[in-house]
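One protein chain omitted, others in place.
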Amino acid sequence: MKTWDEVPFAGYILEPGNAESYKTGDWRSRQKPVLSQEKCTFCLLCWIYCPDGAIVRKEDAVEIDYYHCKGCGICSYECPSGAIRMKSELEET
Amino acid sequence: MVAGMVLALNGDEAAAYAVKQCKPDVIAAYPITPQTIIVERLSEFVADGELDAEFISAESEHSALSACIGASAMGARTYTATASQGLALMYEMLFVASSFRLPIVMSVANRALNSPLNIWNDMSDTMGARDCGWIQIYNENAQEVYDFTIQAFRIAEDHGVLLPVMVCHDGFIVSHSTEGVETLSDSEVDSFLPPRDPVYPLDVERPVTIGCVGVPEYYPEIKYQQEVATKKSISKIKEIMNEFNEDFGRNYGIIEEYRMEDAEVAILTIGSASGTAKDAVDEMRTEGKPVGLLKLRLFRPLPVKDLRKALSDVKVVGVVDRHISFGALGGALNMEVRAALYEMKDRPHVMGFPTGLGGRDIRVEHFIKIADELLKIAERDMLEEDYRVVGCRGPGCIGP
Partner (left out) sequence: MALKSLPLHEYLSPGHRLCAGCGEGVTIRQILKAFDEPPIICNATSCLEVSTTPFPYTAWRTPWIHPAFECTGAVAAGIEAAQKALIRKGRKKKWNVVLGLAGDGGTYDIGLQALSGALERGHKFIYVCYTNDAYMNTGIQRSGATPKAAWTTTSPAGRVIPGKTEWQKDLMKIVVAHDIPYAATVSASYPMDLQRKMRKTIQADGPAFILALSPCPRGWRTPPHLTIELGRLAVQTCMFPLYEVENGQYRVTMKPKRKLPVEYYLRPQGRFRHLFTPKTRQDIISEIQAHVDKKWEELQRLEQLT
């Protein structure tokens, strides 16, 4: 860990968005969202409702970023097409 | 007003005039007696187009300093002024400004704190804010206010310092007393004070996060870094002061000695009391009494080594505080001078004389009484009291 003469000036953080390297995916205790690409209509509701930016928007599809997903279940509850199911962390996907 | 001339200014006007010449980008302030003249003059300068700055009439001192923090973090040269209750209301944000290492300059027209309400002078306000991480410079008269307001910006913004600076002058005694002030020309100020070169301003091109959560794993490192920076600023302050002296024919130091040659006892003052104390010393000297005077200009950071050096040959020091630290050893200055001298081999006795509370006059005869007391201590080689209040009626005090 950094010493006082190594920490950045006045505790400023100079690398914007470096929290991205922090894994919040570990927080999922029981369930994780699993996406069915067939059912997905690319309406993007899950993308706009995820508190963690853990739904990654691609050209014409969405993907779940399990490194950051906290397993809140909002995406699954809100998906109008039933394309996201909450499954047990232990289950094979 | 014509620059580079002797102008009749009171302490507040001297501060305002110096600030104008320093060309701040943002001024945020709230009016409070006896600082009011400063904000009035600066408002006029802005309204008349003599000063190109944003003037924020904040709705409180807390917001005034908060606005300064925002503006300074953007890279603007930033100024505010306050006194007394206003400084007390700013207390929380004082720490934030210094911890962010923002070079804000603030004038304080020293005034007593409530209650009872008292608009007159003492130093309860800034002495109470001594541990907020700000540099504190105390001035004796309007000339010093003028000179050190200009130096304050230079000190604060120096990349070897980057700390906020309080420039203090005694309310009414200095703030409202008019004297001839030798001013510099605008171009002289410009050459002494280059435009601010901010280090990590809030900038969309280079986003920075200021004011994180300092978890226990990092908090001490971040704070010690600040402590080292504050300590180190002493040498920079001296350097800048010397440059100012050379450029403009002044003779300032962070501690100033007056008739200290062969002095057996020394009176140590801060702020405007020094003038009266000098008269007392003169009187004592004509009577052949070995009394000298030390005037402390820089209280934060405390110039420990300089204090030790200046007081190494005296037997007794009388420290004249202008406030009381309740339930301790008189005033803060007394305690700190004592602490600074404690590890000296032949340390002098140090006695405190809190005085001038809430605008009570400090007169020459007060200082003579103090000096006589110091001479008695020197003779006994023993201190009987840690401090005694001067200028107060009743048992245990030297009054009135």
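Each chain gets a letter, A and B, in the order it is written, and its residues are counted from 1.
Convention: contacts are C-beta pairs under 8 Å (C-beta built on N, C-alpha and C of every residue); 3 or more make two chains touch, one makes a residue touch a chain.
Predicted model, so just to flag it, every value in this text is computed and none were measured.
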Next item on the list: Out of B:18, B:76, B:184 or B:389, point to the residue that touches the absent chain in the complete complex.
Entry: B:76
Next item on the list: Mind listing the chain A residues that contact the chain we can't see here?
Entry: 2, 7-8, 11, 13, 15-24, 27-28, 43-45, 47-54, 57, 65, 67-68, 70-74, 76-78, 86
Check: Touching the missing chain, which residues of chain B?
Finding: 25-26, 28, 52-54, 56-60, 62-64, 66-76, 78, 92-93, 96, 100, 195, 202-204, 207-215, 218, 222
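By definition in this document, only the chains that are shown with their structure count from here on.
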Checklist line | Averaged-CA centre spacing for the pair chain B and chain A, given as whole angstrom | finding: 53
Item checked: Residues of chain A defined as touching chain B within the complex -> 1-7, 9-14, 16
Margin query: For a test of understanding, state which residues of chain B touch chain A in their complex under the given definition.
Written below: 99-101, 199-200, 207-210, 212, 214, 217-218, 220-222, 224-226, 228
